[in-house]
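We show some of the complex, not the whole, and keep each chain where it was.
Chain naming follows the written order as A, B and C, and within any one chain the residues start at number 1.
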Amino acid sequence: MNIFEDGFSINIGNLLDLVVGVGLKILFLILAFAILAPIGRKIIVSTLHKATSKQKISESRVTTLEKLLLNIFSYTLIFLFIVMLFGIFDVPFGPLLASAGVVGLAIGFGAQGLVSDIVTGFFILLEKQIEVGDYVTTGGYSGIVEEVGLRTTQIRGFDGTLNFVPNRDVMGVSNHSRGNMRALVDIGISYDDNIDQAMQVLQTICEEFQTDARFIDGPDVLGVQAFGSSEIVLRVLGKTENMEQWGAERDMRKRIKEAFDANGIEIPFPHQVNITKNN
Amino acid sequence: MNIFEDGFSINIGNLLDLVVGVGLKILFLILAFAILAPIGRKIIVSTLHKATSKQKISESRVTTLEKLLLNIFSYTLIFLFIVMLFGIFDVPFGPLLASAGVVGLAIGFGAQGLVSDIVTGFFILLEKQIEVGDYVTTGGYSGIVEEVGLRTTQIRGFDGTLNFVPNRDVMGVSNHSRGNMRALVDIGISYDDNIDQAMQVLQTICEEFQTDARFIDGPDVLGVQAFGSSEIVLRVLGKTENMEQWGAERDMRKRIKEAFDANGIEIPFPHQVNITKNN
Amino acid sequence: MNIFEDGFSINIGNLLDLVVGVGLKILFLILAFAILAPIGRKIIVSTLHKATSKQKISESRVTTLEKLLLNIFSYTLIFLFIVMLFGIFDVPFGPLLASAGVVGLAIGFGAQGLVSDIVTGFFILLEKQIEVGDYVTTGGYSGIVEEVGLRTTQIRGFDGTLNFVPNRDVMGVSNHSRGNMRALVDIGISYDDNIDQAMQVLQTICEEFQTDARFIDGPDVLGVQAFGSSEIVLRVLGKTENMEQWGAERDMRKRIKEAFDANGIEIPFPHQVNITKNN
């Protein structure tokens, strides 16, 4: 196994054999890599393009992913080439690798978070779960996305804070910028008020707002949502353009209060029945 | 172990032997794969069809699963073929693999989430736990399912948010679209009211609603559910068509309030007994 | 170690030796498997039957478990046979296995949930912890069991939701359908009322209910359970037929209220002592 162990005498033929053998092996190695490298690259590029073409991902994002994959591929090939070269020269590479294994494992455990970041980051980019400018909630953070990177995603909270979220924490993503949003107003009326009249008033307001450009669908009065301790809760529901839901809700609340005042419908304070007992 | 170590002289017979040996091995390899590949494919396809045929899974979904399994099978075979080919040419592949092992483990730890996603995704598709259009609660998200993929499930929340849920988080699935749903109304009456009369009024209303097409079963008055601090809680329960439970509950609440008003039954405010003590 | 390395010349005797050796090995292999397979099957079947016979598990369930175990056994034997066959032909199987190991580990980590599901599922079936139709609470879900599978258990919640619970989440099982259930009514009386009289009234009601077919044991008055902020809490306790506890409790509550009204015992509202101070 050792190139010198069976060599009782250094004769030139023997050396020649060795040189030729080693040379042939190196040749085979170089050939194998020269063939495999471009094929691998082609497969990566074409697979990526096929995967992204269906989802209309922007050209620059595809380039980022392509660069990442080709880099990983290149570094892997170089690493393999060096390892196998050493192997051909029969340098005792085994112990080195065994010892590297132990160190590698220790590092691997420590660095697994990093790998996890990049794997998740790759899929976030590929699946378009998050786009810059989206309003998302993920990993306990909420806000507008400022940057999606391979390791971290930056989310600007509404209070101005810039949150750096490691991609491994981006588990479930709630993306609030993918479609129309719900506008919902719950309004309590007195137990003494007439439910039909109140619903009539609300429906009139809803019809006003249905012509509002912000509303895609509704709003409409749903009915008696709950019996509160001091009020009957009526619910009004509609669908608005994305990010317009809060403004629409605010305007509806103001309008409802004014209409209720005009129609003598009470939004009741907490009620309590007092029974007086003398001591 | 080294094909050159015992070769003291390069003679043609020796080389021939080598070539023949290697050739035979490669032949055996190709033969083995040529036989195993189609058999493996057949087994996969037939097993899948047997498994899915019992559950009336749609043709397109079966195709997706079949494609996934055949892809995995093909890539595995190609990988094995290359590895064994290298082995035959006696290129020092051992160290390469050992070192790859360490790197592989580090990546494996990082990527285990990905594998977990796909394994769970496979079973979600196979077991029909989730269908597009179902109203489900899973992994902390609630809403209508928009897409079930191998890696992520997309759930549209009722407020319009699109939630991307990694399949590994889809542990227990609460599917709210698989059967009739419960309509339940808890209503408090005064401690001074007659329980029998109130239950009579409620039962009359229930009988009205029993003719409602939305109700499959009931509704019926169950009785005194609890003694509240200021009210006696009566419970009304029924079964409705799926997704009709909220509308039915809202209508019942409105109807009960009106009937109680008509019969002079009070839905009481919080009560308090005040004992006045002079300072 | 390589069958070709020591072969300086292809002579027929040598080849013959090889063929005979390989043939003998294959023969030994086939023999070993032919003997081990039926023995293993027998052991599995008889062990399972012994284990299940003590617990009166239904025939169909035993068949399911038997089929699972025999399948696992068969696939393992086939896998081992192929691996050892390759080994005999001296195809470089080592590297293949090493590399498979790394991939296998990555998958193993991802799929361990699946294995865990099946192992737990096996014991749920074997130990009869859950039967179809039982009312159970497990893994955060409550309801009637609709199906117990090897991978998932389906629990129908009382609101109509169908919950798919992976068996690995079925850790502790609270089975509410295994015996008589407790009916418990806590009732508050005024601090001014006579405790003895109230307990007397309650005991009379309890005696009425003791003749109720639903009650297995009791109900009985336990005594003063607690001093509330505004009431003295008395406790009534009994045992009912399974699933009858809620109906029994409801009827008892109604009866107690009526008896208390008849005897002038007050179920008190929250009390407060007001001390007026002038500003």
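The definition used in the following text is that a contact is a pair of C-beta atoms (placed from the backbone, for glycine too) under 8 Å apart; a residue touches a chain by one contact, two chains touch by 3 or more.
Keep in mind it's a predicted model, so treat the numbers as computed, not measured.
The complete homomeric complex described by this structure file contains 7 copies, of which 3 appear in the displayed model.
Keep this in mind: only the chains that are shown with their structure count from here on.
Per the C-alpha superposition, chain B sits rotated 50 degrees relative to chain C, a value rounded to a multiple of 5.
Separating the CA-averaged centres of chain B and chain C is a span of 19 Å. One inter-chain figure worth recording: chain A and chain C are separated by 34 Å, centre to centre, where each centre is the mean of the chain's CA atoms. Multi-chain contact residues of chain B, defined as those touching 2 or more other chains: 1, 3, 6, 93-94, 98, 100-101, 105, 107, 109, 111, 113-114, 230, 270-277. Those residues of chain C whose C-beta lies close enough to touch chain B in the complex are 1-10, 89, 91-96, 98-103, 105-107, 109-111, 113-114, 139-141, 151-152, 156-166, 169, 187-188, 230, 247, 250-251, 253-254, 257-258, 267-277. Residues of chain A touching chain B in their complex: 1, 3, 6, 13-14, 17-18, 20-21, 25, 28-29, 32, 79-80, 83-84, 86-88, 90, 93-94, 97-98, 100-101, 104-105, 107-109, 111-116, 118-120, 123, 127, 129, 137, 171-176, 178-182, 184, 191, 195, 222-227, 229-230, 232, 239, 242, 245, 270-279.
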